[in-house]
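Below is a structure I'd like to ask you about.
Just one protein chain is left out here, and the rest sit where they should.
On to chain A.
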Amino acid sequence: MTGDRSPGQAFELRDHTADIAVAATGDTLERVFAAVADGLAAASCDDIPGETGERFSLSVTAESREALLFDYLDELIYLRDVRNELPVEHRVERIESPEVEGATAAVTGTDDEGDADADWSLEATARGVPLAEIDAREVKAVTYSEMRLERASDGEGWEAYVVFDV
(Lines give C-alpha, C1' and ligand atoms only; values in the text may rest on other atoms or scores of the structure.)
Protein backbone atom coordinates (compact mmCIF):
# COMPACT_ATOMS: atom_id res chain seq x y z
CA MET A 1 0.00 0.00 0.00
CA THR A 2 1.21 3.53 -0.70
CA GLY A 3 -0.08 6.93 0.28
CA ASP A 4 0.81 10.28 -1.23
CA ARG A 5 -2.25 12.27 -0.32
CA SER A 6 -0.25 15.31 0.77
CA PRO A 7 2.17 17.05 -1.57
CA GLY A 8 5.83 16.65 -0.72
CA GLN A 9 5.45 13.45 1.29
CA ALA A 10 4.76 9.78 0.66
CA PHE A 11 4.87 6.41 2.41
CA GLU A 12 4.86 2.76 1.52
CA LEU A 13 4.05 -0.24 3.69
CA ARG A 14 6.77 -2.86 3.42
CA ASP A 15 6.79 -6.57 4.13
CA HIS A 16 8.28 -7.80 7.36
CA THR A 17 7.63 -11.39 8.51
CA ALA A 18 5.87 -10.74 11.77
CA ASP A 19 5.55 -7.00 11.72
CA ILE A 20 4.88 -4.05 9.43
CA ALA A 21 7.42 -1.57 8.17
CA VAL A 22 6.81 1.93 6.81
CA ALA A 23 9.17 3.53 4.30
CA ALA A 24 8.51 7.26 3.95
CA THR A 25 9.86 10.31 2.18
CA GLY A 26 9.29 14.03 2.72
CA ASP A 27 10.54 17.37 1.39
CA THR A 28 11.17 18.45 4.94
CA LEU A 29 11.75 16.77 8.29
CA GLU A 30 8.20 17.72 9.31
CA ARG A 31 6.77 16.06 6.22
CA VAL A 32 8.71 12.84 6.55
CA PHE A 33 7.56 12.55 10.20
CA ALA A 34 3.94 13.07 9.12
CA ALA A 35 4.36 10.53 6.31
CA VAL A 36 5.58 7.84 8.73
CA ALA A 37 2.61 8.62 10.99
CA ASP A 38 0.25 8.31 8.02
CA GLY A 39 1.88 4.95 7.30
CA LEU A 40 1.18 3.90 10.90
CA ALA A 41 -2.49 4.85 10.41
CA ALA A 42 -2.66 2.92 7.12
CA ALA A 43 -1.07 -0.11 8.78
CA SER A 44 -3.79 0.05 11.45
CA CYS A 45 -6.79 0.48 9.16
CA ASP A 46 -7.32 -0.39 5.49
CA ASP A 47 -10.26 1.90 5.02
CA ILE A 48 -10.01 5.21 6.86
CA PRO A 49 -13.24 7.20 6.64
CA GLY A 50 -12.89 10.72 5.22
CA GLU A 51 -14.97 12.97 7.41
CA THR A 52 -15.52 11.68 10.92
CA GLY A 53 -13.58 12.74 14.04
CA GLU A 54 -12.13 15.96 15.46
CA ARG A 55 -8.59 17.20 15.06
CA PHE A 56 -6.41 17.39 18.15
CA SER A 57 -2.89 18.60 18.78
CA LEU A 58 0.09 17.03 20.49
CA SER A 59 3.63 17.98 21.32
CA VAL A 60 6.67 15.81 21.96
CA THR A 61 10.23 16.46 23.10
CA ALA A 62 13.25 14.18 22.93
CA GLU A 63 17.02 14.26 23.05
CA SER A 64 17.77 13.49 19.40
CA ARG A 65 16.16 13.58 16.00
CA GLU A 66 15.62 9.82 15.85
CA ALA A 67 14.37 9.72 19.42
CA LEU A 68 11.91 12.48 18.52
CA LEU A 69 10.50 10.35 15.69
CA PHE A 70 10.31 7.34 18.03
CA ASP A 71 8.59 9.32 20.79
CA TYR A 72 6.18 10.97 18.33
CA LEU A 73 5.02 7.57 17.04
CA ASP A 74 4.94 6.15 20.59
CA GLU A 75 2.77 9.10 21.68
CA LEU A 76 0.36 8.50 18.78
CA ILE A 77 -0.05 4.85 19.82
CA TYR A 78 -0.55 5.91 23.45
CA LEU A 79 -3.15 8.53 22.45
CA ARG A 80 -4.96 5.94 20.33
CA ASP A 81 -5.45 3.74 23.39
CA VAL A 82 -6.43 6.44 25.87
CA ARG A 83 -8.62 8.48 23.49
CA ASN A 84 -10.11 5.40 21.81
CA GLU A 85 -9.44 7.06 18.48
CA LEU A 86 -7.17 6.23 15.57
CA PRO A 87 -5.07 9.31 14.78
CA VAL A 88 -5.04 9.93 10.99
CA GLU A 89 -4.17 12.73 8.53
CA HIS A 90 -1.11 13.78 10.37
CA ARG A 91 0.36 17.25 10.15
CA VAL A 92 3.64 18.08 11.81
CA GLU A 93 3.53 21.84 12.15
CA ARG A 94 7.00 22.45 13.50
CA ILE A 95 10.14 20.62 14.55
CA GLU A 96 12.68 22.56 16.56
CA SER A 97 16.22 21.48 17.19
CA PRO A 98 18.34 22.38 20.20
CA GLU A 99 20.31 24.65 17.89
CA VAL A 100 18.89 27.91 16.70
CA GLU A 101 16.37 26.77 14.17
CA GLY A 102 15.18 23.62 12.38
CA ALA A 103 17.10 24.29 9.17
CA THR A 104 20.48 24.27 10.90
CA ALA A 105 19.70 21.01 12.60
CA ALA A 106 18.45 19.45 9.42
CA VAL A 107 21.79 20.00 7.75
CA THR A 108 23.87 18.40 10.49
CA GLY A 109 23.08 14.98 9.06
CA THR A 110 23.32 12.01 11.38
CA ASP A 111 25.25 13.68 14.15
CA ASP A 112 22.86 13.72 17.06
CA GLU A 113 25.39 13.86 19.85
CA GLY A 114 25.39 17.54 20.81
CA ASP A 115 24.20 18.58 24.22
CA ALA A 116 22.46 15.65 25.86
CA ASP A 117 20.22 17.91 27.91
CA ALA A 118 19.04 19.93 24.94
CA ASP A 119 15.72 18.91 23.54
CA TRP A 120 14.29 18.48 20.14
CA SER A 121 10.61 19.33 20.04
CA LEU A 122 7.67 18.85 17.78
CA GLU A 123 4.17 20.27 17.43
CA ALA A 124 1.66 18.21 15.48
CA THR A 125 -2.02 17.67 14.88
CA ALA A 126 -4.10 14.70 13.77
CA ARG A 127 -7.70 13.78 13.23
CA GLY A 128 -8.99 11.22 15.72
CA VAL A 129 -11.34 8.65 14.17
CA PRO A 130 -13.37 6.88 16.88
CA LEU A 131 -12.26 3.24 17.03
CA ALA A 132 -15.89 2.20 17.36
CA GLU A 133 -16.51 3.37 13.79
CA ILE A 134 -13.73 1.44 12.07
CA ASP A 135 -12.13 -1.98 11.71
CA ALA A 136 -8.70 -1.31 13.09
CA ARG A 137 -5.91 -3.66 13.96
CA GLU A 138 -3.67 -3.09 16.90
CA VAL A 139 -0.18 -1.91 16.14
CA LYS A 140 1.46 -2.68 19.47
CA ALA A 141 4.49 -0.45 19.37
CA VAL A 142 7.07 1.47 17.39
CA THR A 143 10.50 -0.16 17.34
CA TYR A 144 14.06 1.02 16.80
CA SER A 145 14.76 -2.12 14.80
CA GLU A 146 16.29 -1.14 11.45
CA MET A 147 15.08 2.43 11.98
CA ARG A 148 16.54 4.93 9.52
CA LEU A 149 16.03 8.68 9.36
CA GLU A 150 18.37 10.38 6.94
CA ARG A 151 18.85 12.79 4.09
CA ALA A 152 17.53 11.40 0.81
CA SER A 153 20.26 9.95 -1.40
CA ASP A 154 19.75 12.70 -3.99
CA GLY A 155 20.17 15.31 -1.28
CA GLU A 156 16.56 16.51 -1.63
CA GLY A 157 14.45 16.03 1.47
CA TRP A 158 14.36 13.13 3.93
CA GLU A 159 13.81 9.39 4.06
CA ALA A 160 12.67 7.26 6.96
CA TYR A 161 12.17 3.56 7.60
CA VAL A 162 10.38 2.34 10.72
CA VAL A 163 9.32 -1.17 11.80
CA PHE A 164 6.20 -1.49 13.94
CA ASP A 165 5.34 -4.43 16.15
CA VAL A 166 1.90 -5.84 15.43
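In this text, contacts are C-beta pairs under 8 Å (C-beta built on N, C-alpha and C of every residue); 3 or more make two chains touch, one makes a residue touch a chain; residues count from 1.
The criterion applied here is as follows: contacts and distances are computed from a predicted model.
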Worksheet entry | Protein name as given in UniProt for the chain not displayed, "Branched-chain amino acid ABC transporter permease", "Putative inner membrane protein", "tRNA-splicing ligase RtcB" or "Trehalose/maltose import ATP-binding protein MalK" | "tRNA-splicing ligase RtcB"
Worksheet item: For the chain left off this view, which of A:6, A:52, A:121 or A:143 is in contact with it?
Response: A:143
Discussion item. What does the interface between chain A and the hidden chain look like in terms of residue numbers?
Written reply: 1, 13-20, 44, 46, 63, 67, 70-71, 74, 77-78, 80-82, 84, 86, 130-132, 135-138, 140-147, 163, 165-166
